[in-house]
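With one protein chain withheld, the remaining protein chains of the complex are depicted in position.
We just call them A and B in the order they show up, numbering each chain from 1.
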Amino acid sequence: MILVYVEPIPDLNDLAISKSQGRVFERGKRVMGPATEAAIASAVRLGGEQLGLIVGTDDDTGIARRGLALGLNRVILVAHAEAREFDGLVRARIAARMIRETGARLVLIESGLAEVAFRISEATGLRVGSLSSGLEPAILRVGESSTRPRIPSAIDIVHAAKKEIVRRSADSLGLPADDLIPRRVVRATRLVQP
Amino acid sequence: MSDWLDLYALEAEPRPGGVAIYLSAGDLSRGLVRLGRHFGDALGAYVFAIGPRSKEAAGWGADRVVEGGSLRSFVEKFAPEIVLFDASDGSIEQAARLGQQLGRSLLGPAFEAAVDPSTRLVVAKIRTYGGRQIEEVTAGEWRPQLIVMERESLPPAQEDTGRRVESIRI
Partner (left out) sequence: MDWTFSEEHQMFRQMVREFVDKEVKPVAGKNDREGRLAPGLVDRARELGLFGVVYPEEVGGAGLGELGYCLMMEELSHGCNSLAGLIGAHEGLGGMGVHLFANEEQRKRYMADIAAGRTLCCYALSEPNAGSDAQNLQTTAVKKGDRWILNGQKVWITGADTAGIVVAFAANDKTLRAHGGITAFIVEKGIKGLRIGAIDDKMGLRAMHSPEVFFEDCEVPERNVLGKVGEGFRVAMGILDVGRVSLSAACIGTAKECLDRSIDYAQKRETFGKAIVEHQAVQFMLAEMATQIYAMESLVYRTAWMMDQKQKASREAAIAKYYCTEALGGIVDKAIQIHGGMGYMSELPFERFYRDARVNRIFEGTNEIQRIIIAKDLQKKGRY
């Protein structure tokens, strides 16, 4: 079974800027990046059962459906209200827990998420390689150009609606509450002057 | 703990904490050593170079060059306040693994970092939302502070050949 790690990212086309507060707000829901879509396409090409793991909020159901439409058999959405504040430390802890729970021996993650990949490796003992190096047990980093992600067809989308999204709360994974708190503080934000 | 005290026995007064710089096997990041030197001077702390190319930091601003041992064993033994990495693949791997082992977040990749001598906190500036926003982040109360720097944002290297550099073996 192949697990694809999916990290919701801000939709850069749907941001609001508050000059008075000196910060950016995300207006819409988060989305799946093209590199993660390539990772899913790679997983589908490798064959077998493909499971998606999303660490996000309840609003990320759309991302789960997108993953299913792109070919994942099942998606686990580990939700937490503060998930947008999670950093690599927290995400890796959750991912490692789910990898152990599902017994996944091959994990695909987009190559841009190097920190998370290595953290998961440290937490699970799985080695890190690239897609071409491939064999399990491993975490394989997938570049955006590795496999051209396809646009899901209308039938894929309709079938995705019938596939399973398993919802878990991050609080219910058995991790200490403290493990879900990033070890960093955002002290201030400011806008970049164009 | 005793080794740490023995090391400082060389000095008239002990220097708290320390700034460690991880130098991976890739291109030597002398700019990172320079940044570490700035932090060390601001905090009155030793600057340690560690990693496959640590020896090459001698003459570029490091006080101590660490040989042998793992990054984790160094951190546990010497309890640096700050560990600096650059954003190369090799360094990020080490930073991420160390962060996971110690339960610490990484601050970065940052395009700018400065240390406040009064609080001894590093404030790292990170671009977010496609570069539209800048976040200033710190490690709060957690130590060590693990900082990852964008390579192109590092200060220019500066030779520092007049400094006495000690070698430490773990």
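By definition in this document, contacts are C-beta pairs under 8 Å (C-beta built on N, C-alpha and C of every residue); 3 or more make two chains touch, one makes a residue touch a chain.
This structure is a prediction, so every number in the text was calculated from the model and none was measured.
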item	value
Touch partners, limited to displayed chains, of the chain removed from view	A
Among A:Gln21, A:Ser133 or A:Ser153, the residue in touch with the chain that has been omitted	A:Ser153
Hidden-chain contact residue, picked from the options A:Arg66, A:Arg141, A:Arg168 or A:Arg184	A:Arg66
Residue ranges of chain A at the interface with the undisplayed chain	61-62, 65-66, 69, 151-158, 160-161
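Criterion: only the chains that are shown with their structure count from here on.
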item	value
Mean-CA-position distance for chain B and chain A (Å)	30
Touching residues on chain B, where the partner in the complex is chain A	89, 92-93, 95-97, 99-101, 103-107, 123, 127-140, 142
For the chain A and chain B complex, residues of the former touching the latter	10, 12, 15, 17, 23-24, 87-89, 92, 114-119, 121-123, 128, 179, 182-192
